[in-house]
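One protein chain omitted, others in place.
What follows is chain A.
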Amino acid sequence: MSKQYLTLHTVDQAHPTEIFSLAPTPNTLISASGSSHLLIHSTTTSPTFPLTQTLSNAHRLGCHHITTARGGPGNTFVSVGFGGDTKVWHRNPETDQWSLYWTLPTPDNKKEKGDVWAVALSADEGYLAATTSDGRIHVWDVLGKAKIQTYETGASAGGGGGHDSVGTGSFAMAVDLSRDGKFTASGHENGGVYVFNNDAGRMVYSLSGLAKPIRAVAFSPGCKRLAAAGNAGIIAIYDMQHGEHVANLSATGTRPAWITSIDWNDTGEYLLSGSLDGKVRVWDVARGVCVATHSETESALWCVRWLPKSEKALAPGMGKGEMFVAAGANRSLTFYREATGS
């Protein structure tokens, strides 16, 4: 059974330069680009997805990662700039406006040289995981504004979750926190995918299967599966009960394009992937096949995200099918919706 998606709307040239990251909340979409501003578009009030707020000069050198809590209340998001500057933003529930809550301190000891790269928020928006270019994953308590844990993946790692900076690991390009708070996963430049148990504070799985750099890791909503993808151009699925590599999702063809972004939908049935060749794909995970492919342009897609399902339709008469958004080098936000009904 295939799925039909229609292009719902494109916010053309939403940003003045390439859009690198997206993060949805229950009623907005936050987007970041090479320019210094972060933009907030509404996703539930109108099918034209109007701009509702601009956070100017959030990151002087541009921003490459933003994240919200998947399945969370949508009151917090975190952004990381190219200079490693990491900011936590809060939404004022009364005015519905976002403002800066906290800027993470930069490490002052010389041994911790790696800049912050990827970030993930726990479902309750209480914990933030941030990876660095030298393979560390720091976990912060957002409300307490304190670092509580550092996972190492360097030469000395493999069981130890020590606090001291010992070896330098491979660039940790991707991170995710499972919705039940149990696991943290990281994907690295050397193809490594590691899973850490947050309660025990140590690494539990070192997953193999993808030899090329990993650009995205994502836990399924039920926390039973972990998906990882990157330069190999295929999505590897792992089972979290035993750390087994259970499936590969791949497009046929000799050299699939690098995958830059993946995202599970709310039911955990479908995975969304975006790649450098501009294609966004929807995968039926259980059957292991791709059920839809779209591309607006041939230029790179940097990020793809499902929008949380909303109760009401965007406009009278419109369907309530699941929506997703894709953005990248063409600087535009393209929204798709599943065609439902007859």
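One rule holds for everything that comes next: contacts are C-beta pairs under 8 Å (C-beta built on N, C-alpha and C of every residue); 3 or more make two chains touch, one makes a residue touch a chain; residues count from 1.
Heads up, the rule we're going with is that contacts and distances are computed from a predicted model.
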Undepicted complex member, UniProt protein name, chosen from "AP complex subunit sigma", "Centromere protein O", "DNA topoisomerase (ATP-hydrolyzing)" or "Calcineurin B homologous protein 3": "DNA topoisomerase (ATP-hydrolyzing)"
Of A:P213, A:G274 or A:G321, the one touching the omitted chain in the full complex: A:P213
Absent-chain contact - pick from A:D134, A:D176 or A:E322: A:D134
Touch with the omitted chain, as defined above, among A:N27, A:N75, A:S206 or A:T297: A:T297
Contact footprint on chain A, counting only the chain that is left out: 1-7, 10, 17-18, 20, 34, 36, 60-62, 64, 82-84, 113-115, 133-134, 168, 171, 173, 189, 213, 231, 250-258, 276-279, 281, 289-300, 302, 329-331
